[in-house]
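A short worksheet on the structure shown next.
Excluded from the complex is one protein chain; the other protein chains are retained at their positions.
Up next, chain A:
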Amino acid sequence: MSTSSSSPSSDEELIFNPNPIPKPIDDELTLASLTLTESNGNGSVGESDRYGGAGVVLEAEREGEREGPSSPSSSGYAGERGSSSEGTSNSRIGDEDDDGIQEVINDHDGFVDGVGDSSPSPSWVPGKRHVDEDDASISWRKRKKHFFILSHSGKPIYSRYGDEHKLAGFSATLQAIISFVENGKDRIKLVRAGKHQVVFLIKGPIYLVCISCTEESYESLRGQLELLYGQMILILTKSVNRCFEKNPKFDMTPLLGGTDVVFSSLIHSFNWNPATFLHAYTCLPLAYATRQAAGAVLQDVADSGVLFALLMCKCKVVSLVGAQKASLHPDDMLLLSNFVMSSESFRTSESFSPICLPRYNPTAFLYAYVHYFDADTYLMLLTTSSDAFYHLKDCRIRIEQVLLRSNVLSEVQRSMLEGGMRVEDLPVDPLPRSSMPHRLSQQRILTQSPEIFSESIVGIGGPTGLWHFIYRSIYLDQYVSSDFSPPISSPQQQKRLYRAYQKLYCSMHDKGIGPHKTQFRRDENYVLLCWVTQDFELYAAFDPLADKAVAIKTCNRVCQWVKDVENEIFLQGASPFSW
């Protein structure tokens, strides 16, 4: 049976607000898995440790039916008959005891990012891996997090691992489960099977499924499926729905040809990019005047018929401007920059490509002019006119001239190298704001020799055991995250911290129980402190031995520090929602 994923009892949880601790389980979810269990009669939903929704509906019944001990030969999951193609079908059983394990022991979740800058390092190989696998491979089954997209007729559209066509049987099984529940005038949301969660998202004729044993919450995984769907809409618009209406057997894989890399890069970013769960964007730290200069020239082109103009450096915003009344959602920015950054062809030449912003208008295309100024910095000009290429090219040339003249591009490069806010730099005794207008840049001068500096603080983190923080400005729809520094230095540690933040975010935003104002949580890894007000949300991680009163005091100092340098770390006066 389904069990709640409440945190280990060893955790020390203290909440100093009137509301009780949110239990990370949703009544609705429990219902979903109950529905399934009941219809099967023997409740093997939660008992099955094997993944694969495959077993859930169909096999449960099978077990009730047979006299002898049943072998799992039904469903796309079965080793024996799960997915066979000529020449390979005989070796299935043997496979299971041999290889695959070592592969699995490695970091199969693919998190090997660079330290400090939160963006993929060259060591992360873009594109789909393990294409040779299918649902009969033990290595495939052991992967911690699968994502699938399929059509309502059960035809595979995308799988994170393995070849879609070889997984056709598995995809059919998923569709059968969804169809079975749908037939009972119900909708499947979640199946728990041992450590695994199978999360379903139904978007008209498109079905999205995540199978995960990462202990992320249902809300997080569902949010990730929503983004995956948004990414698909960004590439194709919702017009694909019409194709399915006219022809249910419509196969949309040809339309998505070559976009594997876009999806895999998005899935990878669930591990390292807090924008994926904060629904906010982040800016590259820059002097106020520099960002103003960039904004001014973007505003010029926006007045000449460009809907949105964005200047970005990797996944961070340098400046952005929208035409009157047009609003850009942070999720759209995330999906757009992921699309541009993951597609190699944008880097090599100026491009003009149809794209759809799912939060702006999911039904229709805009056109994006994309140009890279250097390896990391790129300009995106969005327009509604399909023949605006030459106009936008002229705009770009104008923008480039101004950016070069006002040294914006070199400032961007400098900021990239210098990094952002570091917990070690947290001012010990905040001075009145007026006397320290440019705190961030002044601090940089003091810490010119980073090697020596970071050596001296290994294992210590910032003052009072502060290891990391994220500050999200609600009004601006922006967040700022401190650079990673020891002891949160390995990619695995960073991923773990983000997952902990993610969980914290979900519990703070639980609509059923919240809203909460503060949460203090101690476990064997960290002390986590979250503070939500009308204006901001602060997420901070401390040494697990940190003192509570000191931690709260430190959080106040972080907030003051952010306020002191807000002109450098945020794009001011240009909230996407305030034009």
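Points to keep in mind about this one:
Going forward, a contact is a pair of C-beta atoms (placed from the backbone, for glycine too) under 8 Å apart; a residue touches a chain by one contact, two chains touch by 3 or more; residues count from 1.
The rule we apply is simple: contacts and distances are computed from a predicted model.
According to UniProt, the chain absent from the figure is "Ras-related protein Rab7", selected among "Signal peptidase complex subunit 3", "Ras-related protein Rab7", "Glycosyltransferase family 34 protein" or "Ribonuclease P/MRP protein subunit POP5". Here one chain is not drawn; of A:Ile149, A:Ile178 or A:Leu221, the residue touching it is A:Ile178. Considering the full assembly, A:Leu366 is the residue among A:Leu201, A:Leu366 or A:Leu528 that touches the omitted chain.
Interface residues of chain A facing the missing partner chain: 57-59, 61-62, 65-66, 74-76, 81, 83-86, 89, 151-156, 165-173, 175-176, 178-180, 182-183, 236-237, 239-240, 242-243, 246-251, 253-255, 257, 307, 325, 327, 329, 354, 356, 359-361, 363-367, 384, 386, 576-577, 579.
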